[in-house]
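For this view, one protein chain was removed and the others were kept in their places.
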Amino acid sequence: MLLILDAQASPETIEALKDRLARMGLVPHAAGHDGAAIGLVEIMDAKTRAELAKLPGVRKLVPMPEPYRLANRAFHPQPTLVRVGSAEIGGRAVVLMAGPCAVESRAHIFEMARLVKAAGIPILRGGAYKPRTSPYAFQGLGEQGLAFLKEAGEAHDLAVVSEVMDASQIPAITEHVDLIQVGARNMQNFSLLAALGKLNKPVLLKRGLSATLQEWLMAAEYVMAGGNEQVILCERGIRTFETATRNTFDVSAVPVLREMTHLPIIVDPSHAIGVRDKVIPLARAGIAAGADGAIVEFHTCPEEALSDGPQALYPEQLTQLVRELDGIARAIGRELS
Amino acid sequence: MLLILDAQASPETIEALKDRLARMGLVPHAAGHDGAAIGLVEIMDAKTRAELAKLPGVRKLVPMPEPYRLANRAFHPQPTLVRVGSAEIGGRAVVLMAGPCAVESRAHIFEMARLVKAAGIPILRGGAYKPRTSPYAFQGLGEQGLAFLKEAGEAHDLAVVSEVMDASQIPAITEHVDLIQVGARNMQNFSLLAALGKLNKPVLLKRGLSATLQEWLMAAEYVMAGGNEQVILCERGIRTFETATRNTFDVSAVPVLREMTHLPIIVDPSHAIGVRDKVIPLARAGIAAGADGAIVEFHTCPEEALSDGPQALYPEQLTQLVRELDGIARAIGRELS
Amino acid sequence: MLLILDAQASPETIEALKDRLARMGLVPHAAGHDGAAIGLVEIMDAKTRAELAKLPGVRKLVPMPEPYRLANRAFHPQPTLVRVGSAEIGGRAVVLMAGPCAVESRAHIFEMARLVKAAGIPILRGGAYKPRTSPYAFQGLGEQGLAFLKEAGEAHDLAVVSEVMDASQIPAITEHVDLIQVGARNMQNFSLLAALGKLNKPVLLKRGLSATLQEWLMAAEYVMAGGNEQVILCERGIRTFETATRNTFDVSAVPVLREMTHLPIIVDPSHAIGVRDKVIPLARAGIAAGADGAIVEFHTCPEEALSDGPQALYPEQLTQLVRELDGIARAIGRELS
Partner (left out) sequence: MLLILDAQASPETIEALKDRLARMGLVPHAAGHDGAAIGLVEIMDAKTRAELAKLPGVRKLVPMPEPYRLANRAFHPQPTLVRVGSAEIGGRAVVLMAGPCAVESRAHIFEMARLVKAAGIPILRGGAYKPRTSPYAFQGLGEQGLAFLKEAGEAHDLAVVSEVMDASQIPAITEHVDLIQVGARNMQNFSLLAALGKLNKPVLLKRGLSATLQEWLMAAEYVMAGGNEQVILCERGIRTFETATRNTFDVSAVPVLREMTHLPIIVDPSHAIGVRDKVIPLARAGIAAGADGAIVEFHTCPEEALSDGPQALYPEQLTQLVRELDGIARAIGRELS
């Protein structure tokens, strides 16, 4: 529900209104352009709505048809900017994140960090807790991997991002990374989302394999409802009948989400297509469609990667990627950060 | 990998073989008809395979192309029977489970239990931790709900099943229920699956909305790899382009899984179709296709249910369901338990 | 649009009303229970609607939200019965159709017809025009195949069904078969559908691989709008992310369509699953869900079939199928014709 405020109302009237709302058990959120409205996320009955409509300072009530509230562009017309290290995601600059699928060793992640920095990319990725479809496959280095990642990032002045799989890993992940990733398979792990909502740390929320855009925004809403509004959405391919493209990279999601939400949107072409040679064209497509950034996997020696080698770019392809994405960004009035 | 045993080998040879495997770090599993083979789940290199082929008592090695091992019918040709209270699931008898979507109050779940018992159904369902797509919706009664469910089950001599959403809920759920449900959205919550693998309590594993049969069996494998082999699979509809049927109830999964795995398979028509009037035809279809049972939602007053009212059967429809399913079961040489 | 008639109106008033409609360029269709309404399929403007509401004999106007009209259950509440040879499809009896994928030779289709008759099945299938995904594969015997099929049907007193691929084949198909099949790939070949609408011969309309139920009914509407209301719908599996079941047999479509339309609904488990051993369980599921019949492929020697051998039942399985389907049908108050 949006309470559109009376433009003539005094600051005192608005304060009194907020107090009144609080006494009704409602939490007022700043909404609309320049605070022209108060947003309420609670589900209300008709009597409460009638009462609200008559409060001093309220010009009219605008119901929100969508079930996502805090994530809704109607609540928050300006784009949200999420700061991760030196980068700001969601603004004019296009932000890249790159690194290996998994942190494999201290030496390796340091070498990867060096290459990321050399390519001019501000954020290093690396998985420590790995959600693998087989219980018999490499499951990541765990907290040790997080520590290597953090060290490597600090050594090269890079922010770092890594995935959390379970609420029990939150203390460790919070201590080591700048951006916490929720993987596609956990997009509707509501217990985990609620726990992340209590942190003061940005969350990179990947789209579930068969999540609708609305379900995805509802997952973001779970995090935001807890008080953490620093959520970045990441399109990584959806599951369809077509297997020749591995997943189907849903590039349409970028402009459609832009209208639905104020949250930043990035793309992950590596997991979408799963084949090195197609990662660059898809990254270009994502930025051309208006994404705020991209996260890609690369590896010094993809053939020996402990996971997902076939989708990792070679180091020299990373350079090509940066160059081409910068050209695309400039063609639509943006630029690489 | 299957080690097919030499039929002439003495019990001592087999014992020595198992010891040797253990010293190699491998865990021997009984496999094949009447223990005619030893199954190994570990991923091995060529050298280890060559060594195994030469061990006394081994007639030949049969590689398993599928990544699921313990769940594989090749490992365990006989159907697995899972006992839940007085019922045995996976045998000739078809087993039903029924109850409300959510435990709503002590009095209500007692009344529901009475009706379940009167219909001749051995297992009572009721959600206490509810995975809801909106953070603002009713989230279930939690541990209090589990306690009511357990009491109601005991009062009417029914086994009970309820859903777990997170590893932190495992102590409470284990104490109160006979069968632990993993919901569709958590089918690839690998942390949760691994934790359930350490219990000695049956698990009802629902299929993820866009999980392939193989991914589903890999999720079962996660539980089984921890030592808990009491897994029941539950088809509950997959996500497709068609929305007029809510989800698409994948009845083909029943006979196809039968060939892939020895685990019992039941169906959940209520969540698949989401509309009361279509639940009975789909339950019939599931049993006709060979499912070992069905789980359905009903409610004394669906119009007032706290969640999923439109898909809940009326109490009198439950009676019709039992009668028709028994007729279908008998037409294919089975019967209701 | 439905014009609900005034129950007190005299037959003369109703006749005058129909004349008036005709002069307005509208075609009145009998609709509602016992002709209690007149259905109009035309798209109308507000002025025409207002005029209609005031005509003598009209009690009220009921708009139809669905774009399908003649196929709509609201238009025609009683189930439509379609007669094919001695069988009536859409009534209490469940009707089977069986035969080879393709007519292969005169002798073979005669032998197949003998087996169909012996199994007590009233309708023989056999393809003569084969829609093959490869231009280099066997394309069917064409008109010669149709002639063999017709002869074999006559010799064994069976009705026959075969597929048409193109309007240019209509004269030949009309001359030789009792039921004209439209394949899944032609479900939205609107030119073909319109041409079939001008015939007085029943049409078996298979569902397109990714057709929604509404699009399917709109395809039926194309045939019916031309004047041919003898349309039978056939569910044959839809395309989804799951390939382990070949297509996904959408058994939910049966009860959902029942509510949307008065047309008969049958199932084709052979093309849905594509594997012999799973055809019988799926046929049972379809009948258990309420289908009016099933069409299955069988072959005297599936290993040598010119097309789709792996999905063809062996002759002895046909006998098992008939027996089990009869049991299922009886369990829900129906029986095999």
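Per-chain numbering from 1; labels A, B and C assigned in written order.
As a working rule, a contact is a pair of C-beta atoms (placed from the backbone, for glycine too) under 8 Å apart; a residue touches a chain by one contact, two chains touch by 3 or more.
The model shown is predicted, which means the values in this text are computed figures rather than measured ones.
Q: Check the options C:P67, C:G274 or C:G309 and report the residue that touches the missing chain.
A: Checking each option in C:P67, C:G274 or C:G309, the one touching the absent chain turns out to be C:P67.
Q: Given the contact definition stated above, which residue among C:E88, C:E215 or C:D277 touches the chain not shown here?
A: Reading the full complex, the residue touching the unseen chain is C:E215.
Q: Looking beyond the chains shown, say which of C:R49, C:R92 or C:R132 touches the absent one.
A: Per the contact definition at the top, the residue touching the missing chain is C:R132.
Q: Taking the full complex into account, what residues of subunit C touch the chain not shown?
A: Within subunit C, the residues that touch the unshown chain are 41-43, 67, 69, 131-137, 165-169, 185-186, 188-192, 194, 209-210, 215, 218, 221-222, 225-226, 239.
Q: Spell out the interface residues on subunit A facing the chain that's missing from view.
A: These residues touch the chain not displayed: 210, 212-214, 238, 240-245, 248-256, 259, 272-273, 277-278, 281-282, 284-290, 324, 327-328, 330-332.
Q: For subunit B, enumerate the residues touching the unshown chain of the complex.
A: Residues of subunit B in touch with the missing chain: 210, 239-241, 243.
Keep in mind that, in the parts below, only the chains that are shown with their structure count from here on.
Q: Take the average of all CA coordinates in subunit A, do the same for subunit C, and state the distance between these two points in whole angstrom.
A: That pair's centroid distance is 48 Å.
Q: Where the CA atoms of subunit A average out and where those of subunit B average out, how many Å apart are those spots?
A: Each chain reduced to its C-alpha mean, subunit A and subunit B end up 34 Å apart.
Q: Approximately how many whole Å separate the CA-defined centres of subunit B and subunit C?
A: 37
Q: Hey, what residues on subunit C touch two or more of the other chains?
A: 210, 240-241, 243, in rising order.
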